[in-house]
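The other protein chains are all here in position, but one chain of the complex has been omitted.
Note that the chains take the letters A and B in the order they are written out, and that residue 1 is the start of every chain.
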Amino acid sequence: MLKERSISSERKRAAWLFLAPMLAVLVLVAAWPLVRTFYFSLTNATLVDMGRYSFVGLSNYLAYDNGRWYGVLTDPQWLASLRNTLIFAVVSVSLETILGVLIAVLLNASFPGRGMLRAAMLVPWAIPTVVSAKMWGWMLNDQFGVVNDALMKLGLIAEPVAWLADPTLSLISVILVDVWKTTPFVALLALAALQMVPKDCYEAARVDGIHPVKVFFQVTLPLIAPALAVAVVFRLLDAMRMFDLVYVMTGTTDSTMTLSVFARQELVDFQDVGYGSAASTLVFFIIALLTALYVMSVRLDLDGRRQ
Amino acid sequence: MKRVLAGTGLTVACIALAFFLLFPLYYAVLTSLKSGSELFRVDYWPTDIDLSSYVRIWQEQPFARNILNSIFVATCVVALSLALALTAAYALGRVQFRGRKFLLYTILGVSMFPQVAVLSGLFEVIRTLGLYNNLGGLILSYMIFTLPFTVWVLTTFMRDLPVEIEEAAIMDGLSPFVIVTRIFMPLMGPAMVATGLLAFIAAWNEFLFALTFTLSNEQRTVPVAIALITGASEYELPWGNIMAASVIVTVPLIALVLIFQRRLVAGLTAGAVKG
Partner (left out) sequence: MAGVRLENVTKRFGNTDVIRNIELDVADGEFLVFVGPSGCGKSTMLRLIAGLEEATSGKIWIDDREVTHLPPAKRGVSMVFQSYALYPHMDAYKNIAFGLQTSGASDDSVDQRVRRVAGMLQIDDLLHRKPRELSGGQRQRVAIARAIVREPQVFLFDEPLSNLDAALRAQTRLEIARLHDELKATMIYVTHDQLEAMTLADRIVLLNSGRIEQAGKPTELYRRPATRFAAEFMGSPKMNILPVNVEGGQAVLPSDERVPLATQHTGPADLGVRPENISLAAAGEPGSLRARVLHVEELGESRIIHASLADRTSLAVRYPADAPTPKKGEDIALRLDSDHLHLFGRDGARIG
């Protein structure tokens, strides 16, 4: 008796077979380690001997002992990192978006040399983050840096500024370098979005004699807003988990420490796997929360529109 | 009159923009052509061309080895990502099955993971597999960020391939594996080049895993090597060397990006705009 195997179920079986290798790798490299990190955050494991540990429940996160609060959530340095990360993310992404859109508008007009300018835009993006960090670190060097030299020659400052040492300025420097590095990327995305806007919108506005600035705000922006919004969200999530730039430019200085730098320091430098894993898990959840908020707002928006 | 103002305003803006974009690289090149006490003097134009920094980096650390390591890791990452993603993209792009959408979005979600979040877990995995301080460990761990976008972009392109060709191949008696490798893969050239390039650049630039999962100088990749260049004392960084190393690493990358800029931009925007 021939077993009835339908054609479509054969196809589905083949599909899962094709997916298996990729999924296996992802589980090994992403899913399992993530779960394991959660798990470690509930223990007091150390880097030296990760096999020997005992459960400590949520005390890595929050614990009350003898009248004092312990745990990552009360750690002043972690809270400072949270503050730094949020400031970095919001300011960076805002600047990148505004500048990116302006540059995109500039590049959207055709003029000689446009191709070369567009190519020049890819340069900051192509340079590895570490190299950018080092280049700017050198330029912002307080004693021999070219930035201080130029500013003094222009009479804008009286004495050299400690860009990377001063608590406030160091955060500003990091933001500056990130904006330098990422604005081109945002600009290219915005440009792609701009080029998808049908030209007749502009022409209609021009015929109507509307001022270009008004056209920009009331016609162009709303039309590229959806694509831009996606880019902004991705950039925000990226900025919240940033590590490389801060670590290479300013090391583990308190004033610029981001959530990721904090977590790694606990994990690798202080060898406290339990505490470090708790910090890592928190980063994950913050990002997951933001992602969920975004997804829900998109769904709500769609539902709202449907109604 | 307004037009002339606008024209000059445009030109000024363009020049300012170009300056802002390119000056750091220019200055790095400038610095790399100096050495010794010249470094302590700020110059805006090249004065003497001194190539000794370029010579020293090769001598003072295994920089050649570092570059080879990076090339090896990046190439393997590209090959592995494309291989895994291509077959997965066929399943995700052309076969209807339950949970397909969920899977696609979950994979996309993985690309949102903060790398620190998997650091301790991954560290354990790598140590268990004996891949600590080993380039294989890096190749494996880089999959976490190359696979998601490679799968996503290749799936999008796979979906757009015409149905009739696949049906003709089915009628011809070809197995799904043959269809993917002999019929679809040749047609996916542009997509594979774009994602391959993006994966290469991502792998080349990666820092956190390379820093954490390697120990000895010989196993280091370029970003880590550059970040950790030390001088005679803790406060005296050999900036000439650092800049020389930076230039050596950056110029080929920039050349690569400029040559393939159209494909790259297409791949990048396809991911963001279409998604």
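Simple rule for what comes next: contacts are C-beta pairs under 8 Å (C-beta built on N, C-alpha and C of every residue); 3 or more make two chains touch, one makes a residue touch a chain.
In this text the structure is predicted, and so the values were computed from the model without any measurement.
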- Message: Can you tell me which of B:A168, B:L215 or B:A255 touches the chain that was removed from the display?
- Response: B:A168
- Query: Where the complex has a chain not shown, which of A:I7, A:A109, A:A158 or A:V213 is the residue touching it?
  - Reply: A:I7
- Message: I'm checking contacts with the chain that's been left out. Which of B:I15, B:A64, B:A79 or B:V178 qualifies?
- Response: B:V178
- Footprint left on subunit A by the chain that the document does not show: 2, 4-8, 10
- Query: If you put the missing chain back, which residues of subunit B would it touch?
  - Reply: 162, 164-165, 167-175, 178, 182-183, 186-187
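The definition used in the following text is that only the chains that are shown with their structure count from here on.
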- Chain centre separation (subunit A, subunit B; CA means) in Å: 16
- The answer for subunit A against subunit B in the complex is residues 11-12, 14-16, 18-19, 21-23, 25-26, 28-30, 32-37, 39-40, 47, 50, 103, 106, 109, 111, 113, 117-136, 138-139, 141, 143-146, 149, 180, 184-185, 188-189, 192-193, 196, 227, 230-231, 234, 237, 240-241, 243-244, 247-248, 259-260, 263-264, 267-268, 273, 276-277, 279-281, 283-284, 287-288, 291
- In the complex, subunit B touches subunit A at residues 10, 13-14, 17-18, 20-22, 24-25, 27-28, 31, 39-42, 44, 84-85, 87-88, 90-92, 95-97, 103, 107, 109-110, 112-125, 127, 140-141, 143-144, 147, 151, 176, 180, 201, 204-205, 207-208, 212, 222-224, 226-227, 239, 242-243, 246, 249-250, 253-254, 256-258, 261, 264-265, 268-269, 272-273, 275
